[in-house]
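A single protein chain has been omitted from the complex, and every remaining protein chain is retained in its original position.
Now for chain A:
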Amino acid sequence: MSAGQQKLLAAGLIVCVLTLPFALFIAPADAVQGEAQRLMYLHVPAAWSAFLCFGAVLVASLRHLFIRSERAWAVARAAAEAGVLLTALTLLTGSIWGALTWGTWWAWDARVITTVAMGLVYVVYLTLSGLVRTSRGRQSASVIGVVGFLTVPLVHFSVLWWRTLHQPPTILAPSLSPPIDPLMGVALAAAVLGFTLLTAWAVGYRAVTLREAATRGVPLPEPKLPSTTTGGELLRR
């Protein structure tokens, strides 16, 4: 791990530890929802970090499309992996929160439909990028990495474009005074910062691991490929 990555990890961990007392004790519980509202400090940062990851997939995929950068290819895959995990965490925490305050674990409203679709698009991206063997294949996967980003505004605006069970946005809405208690706002901002730092670290770390595995030439996942260098393998490098 490089010195920069170590600092990123340390900063992320420190912010998350400092967030805990705010999220658990200092910020008040919501007047209507009670203690369950504290799930916000997991649910919102998870969703935000997933959006960031898919933004990274977009940028890295564009970079790979234009300059065929090996590094960008690894970053795109690493960010997509983190983004899918964070989308799953968003749905999980959302489901628990919904059970506690809405009175239902799952409601197929537009927010949930688009969020599940977003996750699936990046599962498609990841499986495809793991299957392709040629440079053209990688370019096609990168196109999905670019176009897939359309799902991010779809998820964010779903609660404004359609009638949903999920409430409209509190923070990223055109309002100068978000309707949130200031101490809740502090806890939420800290949690978002902590998640962002840890996600950036995880994506960077994972990208290096993927890159090392690729340059060592170890991963020939399918045993059917001949061990001698083939045209396809050359293209893959």
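Before moving on, here are some points about what is shown:
Just so it is clear, contacts are C-beta pairs under 8 Å (C-beta built on N, C-alpha and C of every residue); 3 or more make two chains touch, one makes a residue touch a chain; residues count from 1.
Rule of thumb we're sticking to: contacts and distances are computed from a predicted model.
Protein name for the hidden chain, per its UniProt entry and selected from "Sugar ABC transporter permease", "Cytochrome c maturation protein CcmE", "Osmoprotectant transport system ATP-binding protein" or "HTH luxR-type domain-containing protein": "Cytochrome c maturation protein CcmE".
Per the touch definition above, the residue from A:1, A:14, A:131 or A:147 contacting the chain not shown is A:131. Interface note for the absent chain: among A:5, A:69, A:101 or A:140, the touching residue is A:101.
Residues of chain A in contact with the chain left out of this view: 28-33, 37, 40, 101-104, 107-110, 113, 116-117, 120-121, 123-124, 127-128, 130-131, 158, 161-165, 167-170, 173, 179-181, 183-184, 209-210, 212-213, 218-219, 221-223.
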